[in-house]
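Each remark here refers to the structure printed beneath this line.
Coming up: chain A.
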Amino acid sequence: METDSVRPSGAGTSQRSPVIEARKLDLTFQTNDGAVQALRDVNLTINKGDFVSFIGPSGCGKTTFLRVVAALEHPTGGQITVNGMSPDEARRKRAYGYVFQAAGLYPWRTIAKNIKLPLEIMGYSRAQQDEQVARVLKLVDLEGFGAKYPWQLSGGMQQRASIARALAFDAEILLMDEPFGALDEIVRDHLNEQLLALWDRTGKTIGFVTHSIPEAVYLSTKIVVMSPRPGRITDVIESTLPRERPLDIRDTPEFLAIAHRVREGLRAGHAYDD
Partner candidate 1 sequence: MKTAFPVLVVLAAIVALWYAAVAPMNIRTALDQAERAGAAVEPAGARERLEVSVWRLMIDNPDHVSEGYALDRPRLPTPVQVGEELWKTTGEMVLKGRAMSKRSLIYHASITLQSTLWGFLLGTTLGILGAVAIVHSRVMDMSVMPWAIISQTIPIVALAPMIIVLSAQLGIEGRGVPKAIISAYLCYFPVLVGMVKGLRAPTASQLDLLRTYNASQRETFFKLRLPASLPYLFTSLKIGIASALVGTIVGELPTGAISGLGARILIGDQFGTPLAIWAALLAAAILAGVLVTLLDILQRVTLKRMGMPT
Partner candidate 2 sequence: ADEVTLQLKWVTQAQFAGYYVALDQGFYEEEDLDVTILPGGPDIAPTQVIAGGGADVTIEWMPAALAAREKGLPLVNIAQPFKSSGMMLTCWKDTGIEEPMDLVNRTLGVWFFGNEFPFMSWMSSLGISTDGKAEMGVEVLKQGFNVDPLLQRQADCISTMTYNEYWQVIDAGVSPDELITFKYEDQGVATLEDGIYVLEENLADPEFEDKMVRFVRASMKGWKWAEENPDDAAMIVLDNDETGAQTETHQKRMMGEIAKLTAGSNGALDPADYERTVSTLLSGGSDPVISQEPEGAWTHQISDKALN
């Protein structure tokens, strides 16, 4: 872990170097009953050490954008660079830790072995592997469950295991797609705190998809509000909250103001006339 990495200074983001730059990004899926435009004219800069949340109605292209960043999907128009390279080059440099919307643990591996999977592929030594597994299991409160198989865990625990898997190796960019969806509020709060601490400690760049407005506001330095059909960015909100964020920051007027702006942006993407 690069615990000794340069710690990003303050909440201002503009002076730091851009990690992800999307320019006029378009992505159209060809399906048998016509084309689906999942992303249109998406422009976004994410700087090193940013914590960027994506929020928007179901089907607005959040997952798709994350997948484009990770080179799992190829844009049909526009440009995107990651650290100045193409996403695919960055992928080959193993820049990404990705937490998928569904846990996606391999059922034939124990929790510990699931977490070791990326470490084996990236050639960590046995000792390093064990060390990392122990560390991340503790991080997500799953100590003692390493030897269990995924189906022996509840849905929430599985989701935490998949988060642990993404944190086990030292990816520069962490992409998380609704990681806390199936968790109850208390566990969610707890993991939010842990994630913030980790981000603060390591200075990783994080892309985070969520449906929860308070979660987005609490975690992010930048909130991207999207709207569907076709998927595009309708608002980008730079957070004015301090880097140090106790849970009760959620009751401050500043927090509520940002949340309000996000909610308005979100509402604009919906058709309800109330």
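Selection rule: all candidates are chains of the complex that A comes from, given by their letters.
Criterion: a contact is a pair of C-beta atoms (placed from the backbone, for glycine too) under 8 Å apart; a residue touches a chain by one contact, two chains touch by 3 or more; residues count from 1.
No experiment lies behind these values; they were computed from the predicted model shown.
In summary, of the candidates 1 or 2 that share the complex with chain A, the touching one is 1. Touching candidate 1 in their complex are the following residues of chain A: 67, 70-72, 91-94, 96-98, 100, 102, 104, 106-110, 117-118, 120-122, 149, 151.
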